[in-house]
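Removed from the display is one protein chain of the complex; every other protein chain stays in position.
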Amino acid sequence: MKSVRYDAIVVGGGHNGLVCANYLARARQRVLLLEAADQVGGAAATESFAPGFRVSSCAHLVYLFDPSISAELKLADHGLVWSAVDLPSVALSQERAVLSISSDPTLSAGEWMSGEHKRFDALMARMTRFASVLQNLYTRVPPRLRNRRGDIVALVQAAWRIRRLGRDDMRELLRIAGMNIADLLDDELNDDRLKGMLAFDAVLGTRLGPRAPNTVFTWLHRLVSRAPAAHGGIMHPLGGVGALCDALSRSAQAAGVEIRTGARVESIMCDADRVTGVRVADGEEIGARQVISNADPQQTLLSLLGARELDTEFVRRVRDVPMAGTAAKLHLAIDDLPTFVGVDPEQARGRLVIAPNIDYVERASNAIKYGEYAPQPVIEITIPSLHDSTLAPPGKHVLSAIVQYAPYTLRAGWGAHRDEFADCVIAVLAEYAPDLPDKIVERQLLLPVDIEQRYGMTGGHWHHGELGLERFWMWRPTPGAAQYQMPVEGLFLCGAGCHPGGGVMGLAGRNAARAVLATARP
Amino acid sequence: MNEPHYLQPLLPTPFHSRTQAACCTALWSGWAGYQSARCYTHVEFEYFAARNQATLFDLSPMIKYRIAGSDSLPYLNRLMTRDVGKLAVGRVAYTVWCNDVGKVLDDGTLFRLDDNEYLLCAQDRHLPWLQDSAIGFDLEVEDVSERFAALALQGPTSYAIVQRMGFDDLMSLRPFGWRRVKYRGAELIVSRTGFSGDLGYEIWSAPDQAESLWDDLMAAGADFGLMPMGSDALELLRIEAGYLLPNADFMPADHATRASRGRSPFELGLGWLVDFNKGHFVGRRALQAERAGSGRYTFVGLDIDGNKPAHESLIYHRRRELIGHVTSAMWSPTCKRNIAIAELQAGREAMLDDLWVEIYLKKELKWEKLMVRCRVVPRPFFDPPRRLATPPAAY
Partner (left out) sequence: MPARGLIRARVAEISPPLIRQQFPLMLSYDAIIIGAGHNGLVTACYLARAGLRVVVLEGNPYIGGATVSRELYPGFTYSNCSYVCSLFRPEIFRTLDLPRYGLQVIPYEGSVTMTRDGGYFASFVDHDANRREISRFSKRDAENYDRFSHEMSRQCRFIKKFLLTTPPDPTSFKWRDLKDLASLGAAFYDLGETQMYDTIRFYTMSCADLLDQYFESDVIKGVIAGSSIIGTALGPYSPGTAYVMLHHYMGEVDGTIGAWGYARGGMGSIATALANALQAHGGEVRVNAEVNDVIVKDGRVCGVALKDGEELHAATVASNLDVKRTFLNIMDERDLPAEFVRRVQRFKIRGSSGKLNIALDGMPSFPQIPENCPARRGDMHITDSMERIERAYDDWKSGTWSKDPYVDMLIPSQIDPTLAPPGQHMMSVFVQYAPPRLASGDWTDADRDAFGSTVVDAIGAYSPDFKDRIRHMEVRTPRELEAEIGLTEGNIFQGELTLDQLMFNRPVPGYAQYRSPVEGMYLCGSSTHPGGGVMGAPGANAAREILRDLGRKDGQL
């Protein structure tokens, strides 16, 4: 056996890897973080896509990043500045005025149907209570269904938290948890624009349409940001999402984490069911007692570690995790601000959503089932340069759009259809901002397959694997691997593929660090 | 013969023309989707022929997988509980494989045909498991069942018969070894293996040679008392030999509806097939944990008073406390003992001195319950020196 140099090696410097390494270092572990790219951040990066234009390559807003992590890791001290907080969400509409909502209900504006405002607030208040229960689960290592004290206590606590909502709320939560978002919204609200936008929120990053059961859960996942213990609001870091990772990186280094970029881990080594270290691309072997992987579960287990060290049924389970991404990113460099019809300048700073009604979202989702792209996609638009001057040359702007649904594998092959799809998206954008096409200087389309290639996320899936009621908590990424610790001793996962999933959150990293430390002191 | 599967679900084996002609009883059963004779003439004759002369048993329904490729050995070592690295070319090993939680999926025999080529023979089909276990390995798993016709030639005179067949070079063939032999311009594989616990061979040929092989063997065996044998007699032989049968003595873990029905190799008394020193294998972590604790069950051989077979009987301590059940039982005409294989709850060693078997017996249409004493005895119940003698005698 080779001499052990590090207590822990973190493979991959995405935000979760950085968070995990940081917490381990704070617990006096000797930590090495290895990142294949030349900069840390993984998919939470800000990159240049045209001369002078920079953009957040994947996630372009931050909702869910846990404020306690920000505080504990002192990210503000390490350079994190928010260029905007509490950005409004604006539902674009061709027939009617746009509808704008923000986390502060009093700011709500636009044309509201009578009483709709009240209904919306009541719904959100209830959903926020539910999201708090979820938020609490999110900050903990999931228990296992077995007869051990810690597990039983955790299960009883979770049940008690649901019970403590009160009988009515508990009943409602147990009813709607597996329900589809379309029915819930139709039951509670009337405004098509509002329902369309909320339905969009529920299905963002998934392969489901709003009529698919379990989409209330995926909505709750996003609403965790509204839980009192979370931050509450849509934010944008100055310098793009990559700036968050820069701060995380500085904080980690300050805590003693050794960060090596340009070091692609080729394999995770193990001996007799125990991890011994990693081998990097140049052949160097680095020993460590523990290896924590920020890569997705399939890549970590089947590629880096290898199926040989695992059991067959477990390998099947990992193989069966749906990994195909459904969201594409369109980046536009524009030489002047486009005019979104009916959107005032304050609203334009926020996220503009093209999802005019539930049926529109549902129709868009049909395509993904058959390996086609949505000809009328749902789109979330931000123009971050409106509040962040670091992203574009003066007077010019960056438009960043998340476009759904785009399959990982287009049945007809992406080749020639890539531009066709980009044109299609721009045509839809032009329906809401007719002057946009003329202002485009440069465009970049990142399909799931591109995201896979750039950031090494299997399938190009934001969440490192489909997120849903059947794949959360004890089921994420798969039973037998849901407590961050993998079957091979000393190997852990810390990425979005684990509980609580994706969306720049950081909780998977912190939970994983806790799981690592729990095994370190038996 | 060639009716579609929905009219004739069971396939004929390559020996069908011969086995059908030899079968006087019209007793057939399905075995892995093939027609298999249960009995050709009389179970007792066939049984005694196997213990006294020799018998020919149609082994073709056995499921066979060819595993070939540069990763064959690491693959098999990850799949099987025993160390396949110790298996030399030309040798055969009895082996079991487990699921993730260390419960046995099936047992079988593994032939090492070449450095990177193996043949796995099992009673049941396992293609998905074998294929999914190959994820991350460079090799090919192929169901080659239909490429082989197979016969088991078992019994004291079996060596004399293969000699008469002109198969050279078998004199030095030790138990669990195999050789290629020339036969009518082609090659056969002859292995010194079998399910009878006696001297015997298994012969693996191409299907198109099946009929001539049967005829030649029957002719060569005419002077040595060779007769065809069906599965009913084989069942008696294997119990005497103390071999376990999946779906009779234990439930293959993936067939069980109740998770608790799976059995680990330790619980089946097959701990000697588990090697923890060869690196990772499927179920290793679970089995290590089990070894550290204790299994829930233990398999034993029983010698039961009287001569009434204890089929499906329950086993009691001091006639009162239920501590297990019989999985296979018979009156052994060779050992002249009433024997059984039984599963007992583990950790009951102190009780082994006072065991009782409850036997339900129909005497002229009237049922009676017997409580009969039994003792734990070592398996195999029947283990003649000729099984291992190399070179074998003509007997």
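Order of writing sets the labels: A and B. Residues in every chain begin at 1.
The rule we apply is simple: a residue touches a chain if its C-beta (ideal position, glycine included) is under 8 Å from a C-beta of that chain, and two chains touch if they have at least 3 such contacts.
Everything numeric here is computed off the predicted structure, so don't read it as measured data.
Contact with the omitted chain, checked across A:Cys58, A:Met127, A:Ile176 or A:Ile286, is made by A:Ile176. Only one residue in the set B:His16, B:His126 or B:Arg238 touches the chain that does not appear here, and it is B:His126. Across B:Ala22, B:Leu59, B:Val84 or B:Val101, the residue that sits in touch with the chain not pictured is B:Val101.
The hidden chain makes contact, of the residues B:Ala26, B:Ala88, B:Ala259 or B:Ala292, with B:Ala259. Mapped onto chain B, the interface with the missing chain covers residues 4-7, 9-10, 30, 33, 101, 125-128, 131, 143, 254-260. Chain A residues in contact with the hidden partner, per the touch definition given at the top, are 144-146, 163, 167, 170-172, 174-180, 183, 187, 208, 211-214, 316, 320, 322, 359, 362-363, 366, 369-370, 468-471, 474-475, 479-480.
Heads up, the rule we're going with is that only the chains that are shown with their structure count from here on.
The centroid of the Cα atoms in chain A and the matching centroid in chain B are 54 Å apart. Looking at the complex, you find that chain A touches chain B at residues 272-273, 302, 306-316, 319, 480, 487. Of all residues in chain B, those touching chain A in their complex are 74, 78-79, 99-100, 129, 132-133, 135-137, 279-280, 282-285.
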